[in-house]
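With one protein chain held back, the other chains of the complex are shown just where they sit.
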Amino acid sequence: MLAVQNAHVEFRVAQTKKWPWSPAGVVHAVNGVSFDLEPGQTIGIVGESGCGKSTLIRSVAGLTPLASGTVTLDGERVQYDNRASMQRLRATMQMIFQDPIASLNPRMTIREIVTEPLSFFRPEMHIDKRKAAALAMLERVGIPPAQANRFPHEFSGGQCQRIGIARSLVAEPKVLLCDEPVSALDVSVQAQVVNLLKELQREMGLALVFVAHDLGVVRHISDEVLVMYMGAQMERAPAADLVRAPKHPYAQALLSAVPIPDPTVRIAPQMLEGDLPSPMELPPGCLFASRCPHAMTKCANAKPPMLHRDGHEAACFLLEDTPEELDASLEHH
Amino acid sequence: MLSVENLHIRFRTGDGMVHAVNDVSFSVDTSSRMAVVGESGSGKSQIALAVMGLLAKNAEVDGRILWNGQDLLAASPREMNRIRAQEIGIIFQDPMSSLNPYMTIERQLTEIVEHHEGMSRRDARARALEVMDAVRIPDAKTRLRAYPHEFSGGMRQRIVIAMALMCRPSLILADEPTTALDVTVQAQIMQLLQDVQSDLGTSVVLITHDLGVVAGFCEDVLVLYGGRIMETARTDTLFDRPSHPYTRGLLRAVPNIEDPSDTLIAIPGSPPNQHRFPQACPFAPRCTDAVDTCRETLPQLRDGRACLRPIEELT
Partner (left out) sequence: MIGAVKRRLNSAAFADERAGEMVASRSFWADAGRRFLRNRMAVFSVGMLSVLILFAIVGNLFSRWSFEEIDWNVLGRIKEDGGPSLENGHWFGVDELGRDLYARVVQGTRTSLLVGFIAGPVSVLLGATLGALAGYYGGRFDRTVLGAYTIWLAIPYIIFFVVWQAFFGRSMSQMILVIILVNWTAGLLLVRGQVMMLKNREFVDAARMLGMSDFAIIFRHLAPNVLWVVVIYTSLVIPEVIMMESLVSFLGVGIQEPNTSLGALLSEGASTMTFGTLWQLGFPAAVFVLAQVSLFYIGDGLRDALDPKER
């Protein structure tokens, strides 16, 4: 359905320039991430703030230019500079955003907001049909159609996110990119939205890309989880396996720090020492080497290859040598 | 030590009165770790601000906040300043809101003690080094001369904790101290707060929405909804046998990474409208156990729970 191959994203930053004519600095935001996704499946992308997870899906959506790498959607390679190809992409792939209120235009009624995509993706549809479709979609996500003439500020955060979901799904795309869709919501409402997404996924056969920093939510909704650090892919594995036995030292550190809502469980968070490398001058080796408790000399000099072990895919030299032993010694929780 | 009695906080706004906190009473003991848990609009942060005397100007406050017997709501601004500087420390969600970007860390740390305790520059500096060590900031000597922007978010939050510790307060109010931080940093900060609490005997009131953090840190929990206390209990009891439908709902709605079979059971509906003082249980409109009396009578807190239904009859 969706395949991303070796995606890179770079930003030019003018602030670091000494003179107006000196070249702009380059921040390497995403450094080679690949994943693929089948209909009805969910991939979760996790990592800490600034790890490039949002940038990655924004570039897949075409909101930020990809520096290199390919995106294949529905068997067709996406050409980001071609208008027709982009319009096909947008009809197939839509996005929901982090801030439910900022993602709705405050001067439009929610009916206008949810009807708008249809005028782009279903221009042949009669205007009354479009309106009716928007109302049906609103009803489906739990917003009473009688309230469709209201403005976004008259709804709560959770309702606004439902409206955002209605807008993204009204033209029936096949892939939905979710950029931290529940992190601005309260716990009780967060569960409503996650459940709604799961239901809609089942009904419409949607493929979801779910970016979040909350591992609990990601674990709950995802089939597969991809862990990012400094814009690079550290590990990718089925959600349950990743949570049970992460292979990459970064994934292990990340998971060990997740708080557990159960006072009988004592977590033993691994403390990461050391500094992050500058995203403007990336080290030649593993990006995590400077903070990795298991770092070896070669980690600083060479990029570890993506290795496959027991259904996991991790970029770490440790797996190369003694995978079984590593599993045993790093069992945690 | 701290005792809040029948606290009401209302805000006059352009859209009418907002009842943020309605009749809340609780007390904090010496050297304890308590959590105030609630979602947005539960009034949890307003309680902290009221204790610190930092409420917005359009707030109206009723009730009493007793600090070692003295009513803080009646204290003079001068007295409040002294208490804020020497006895109660506060940590906010955004560390930058507590730090002055144009002052070195050293100056920000020492200013308070020099001003309020008449400490000499040298003693204040020694104290600053001490608290920097206490919050595990490596290379404290050189980093004292740095400015806030030279630190990462986690380090800044440590500095804010250091600032709160400078005057050796007997109570620290931590208002969502880790919400803006990544999980790995959050774990470090929570560990730090725990160490500080046990080493110095300071009481900590943790104000948060995150039940995971509460479970790992606190001894007692107070659950707020719609500006009212729903339930108070020891942490173990609350997580093991929650007695209020809201607490139960909240616990079921939290995704637990450890639990493989988890299905999230959401609480239906939206947060309450706070334009009217609650005449009935504020949670009743969303409660699956609610009966007619719940929508007509305001339940009072009895035996640690404010619910009209007997525990045995809850689902």
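Structure notes:
In order of appearance the chains are A and B, and numbering begins at 1 in each one.
Operating definition for what follows: a contact is a pair of C-beta atoms (placed from the backbone, for glycine too) under 8 Å apart; a residue touches a chain by one contact, two chains touch by 3 or more.
The structure displayed is predicted, hence computed values, not measured ones.
Set against the missing chain, the residues A:Pro23, A:Gly75 or A:Pro106 yield one that touches it, A:Pro106. Note that of A:Val26, A:Met86 or A:Val265, the residue touching the chain absent from this view is A:Met86. Contact with the omitted chain, checked across A:Pro117, A:Pro261 or A:Pro304, is made by A:Pro117.
Annotation: of A:Asn31, A:Gln94 or A:Ser290, A:Gln94 touches the absent chain (contact as defined above). In the complete complex, the residue from A:Glu38, A:Glu76 or A:Glu154 that touches the missing chain is A:Glu154.
In the full complex, chain A contacts the hidden chain through residues 58, 61-63, 83, 86-87, 90, 94-95, 97-99, 102-109, 116-117, 120-121, 128-129, 131-133, 135-137, 140, 145-151, 154, 164, 167-168, 172, 203-204.
Going forward, only the chains that are shown with their structure count from here on.
Distance between chain centres (mean CA atoms), chain A to chain B: 31 Å. The residues of chain B lying in touch with chain A in their complex are 39-40, 182-184, 186-188, 190-191, 209-216, 235-236, 239, 249-258, 260, 262, 264-268, 270-271, 286. Listing the residues of chain A that touch chain B in their complex gives 48-49, 156-159, 186-192, 194-195, 213-217, 219-220, 240, 243, 253-267, 269-272, 333.
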